[in-house]
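All protein chains but one are shown in place.
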Amino acid sequence: MSNAGAVKPVSEARVRVRYAETDQMGVVYHSNYLIWFEVGRVELIRQMGLDYKQMEEDGCGISVVDVHARYRAPARYDDELVIETRLLAARGPVVKFGYRILRVGDGVLLCEGETMHVCVGKDMKKMCLPPKYAERFAARLIS
Amino acid sequence: MSNAGAVKPVSEARVRVRYAETDQMGVVYHSNYLIWFEVGRVELIRQMGLDYKQMEEDGCGISVVDVHARYRAPARYDDELVIETRLLAARGPVVKFGYRILRVGDGVLLCEGETMHVCVGKDMKKMCLPPKYAERFAARLIS
Amino acid sequence: MSNAGAVKPVSEARVRVRYAETDQMGVVYHSNYLIWFEVGRVELIRQMGLDYKQMEEDGCGISVVDVHARYRAPARYDDELVIETRLLAARGPVVKFGYRILRVGDGVLLCEGETMHVCVGKDMKKMCLPPKYAERFAARLIS
Partner (left out) sequence: MSNAGAVKPVSEARVRVRYAETDQMGVVYHSNYLIWFEVGRVELIRQMGLDYKQMEEDGCGISVVDVHARYRAPARYDDELVIETRLLAARGPVVKFGYRILRVGDGVLLCEGETMHVCVGKDMKKMCLPPKYAERFAARLIS
């Protein structure tokens, strides 16, 4: 992934594994990675100069329609993790993100995945990204 | 607790412990009991002939303001549990419920507690229970 | 999917949407479907005459390595849902399941997906399904 310009194409967010996120196998329960994908996604949007909370209040939510996650190694209690997020696509009503979650301590890749979203209004109906958001998303794709 | 009339004062709801609800200690993580209290509360309201979803759509939510839970023994993965719920008080804007969660297999008491709520409108402002609901709640207290 | 024999190839489990599972968009947060997939998977295993809790105590856990979920329509608070689960593959250490989650009230398909698992021992190392389990899984595939 080339990164010639000033903008870093991948955002990084950090989380520490909470006790509630572990299960009796002694590792993180797998659905929590989807919540961390969302933490990463919101952080990327923030780094794009936008605010997902504001987007939603403006009537532009991005609702999840497809999730794919591949689990490589288990995260454990109290691990510090980094969530790398990048924008993969933004066309019309569709937005796609990609994720890699690594353990900070040893750099091991724990999980990677993608999510696909459609932009929805307050009535939950599909709509194209409004121009002011579409431009920012497009700019991020080029970088 | 006397139960001379036809109405059973305590509602019963059943849940089975999910893998996601366990933690690395090999037992259920303690915050899940609050979610089960809510399952019990909604079931009691249903048995009172009301529908919490409808109440909320009518602009009468019951927001939690105080929770007290005492953990007696741990629930484990795949345990079937019964949540006993009773109405403890309903006066003006305030509603109180009491709970006991037992394991179905051996009848062991796992957790007991109480929650206090205030009735709130769609603007999240405190309000008295509307008469049509207040009457049902009062009737439940007498039984 | 042919179903000539006596055994129903698809298990059914029911859940009711809890308040904790909703988000501020007014619908179920998407990671909860993965927890429901697991509820369905455990129920299928139970209908195969096995007990996942016992399997794990025997040192035969089935750890999730891949999840794919496609969201078709949102589940809402208090909806009663049916989780249909089928076994898609079981070869060596690998087991695959498929899921469909529908709303009981109107039969609408809300989510479908697949999970892939590897059998792991108590040391979290990959291993083939032990013969006593492999046979049951194979029988389920044929039916």
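Every chain is named by a letter (A, B and C) in the order it is written, and numbering of its residues begins at 1.
To be clear about the criterion, a contact is a pair of C-beta atoms (placed from the backbone, for glycine too) under 8 Å apart; a residue touches a chain by one contact, two chains touch by 3 or more.
Source: prediction; values computed, not measured.
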Identified contact with the non-displayed chain, of B:R16, B:H30, B:R46 or B:R136: B:H30
Option touching the unshown chain, where B:V10, B:M48 or B:A69 are the choices: B:A69
Given C:Y52, C:Y77 or C:F137, the one touching the chain that is not displayed: C:Y77
Residue, one of A:R18, A:R72, A:R91 or A:K125, that touches the chain absent here: A:R18
Residues in subunit B touching the chain absent from view: 25, 27, 30-32, 34-35, 56, 61, 63-71, 74, 124
Chain not shown, touching residues in subunit A: 16, 18-20, 35, 38-39, 42, 51-53, 77-78
Interface with the unshown chain - residue positions in subunit C: 19-20, 22-27, 29, 31, 77
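We adopt the following convention: only the chains that are shown with their structure count from here on.
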Reference subunit C; chain at largest CA-centroid distance: B
Interface numbering overlap (same over half, different under half) for subunit A and subunit C: same
Separation of mean Cα positions, subunit B and subunit A [Å, integer]: 35
Distance from the mean Cα position of subunit C to that of subunit B, given in whole angstrom: 29
Chain centre separation (subunit A, subunit C; CA means) in Å: 25
Per-residue overlap in subunit B, given as positions that touch at least 2 other chains: 19-20, 77
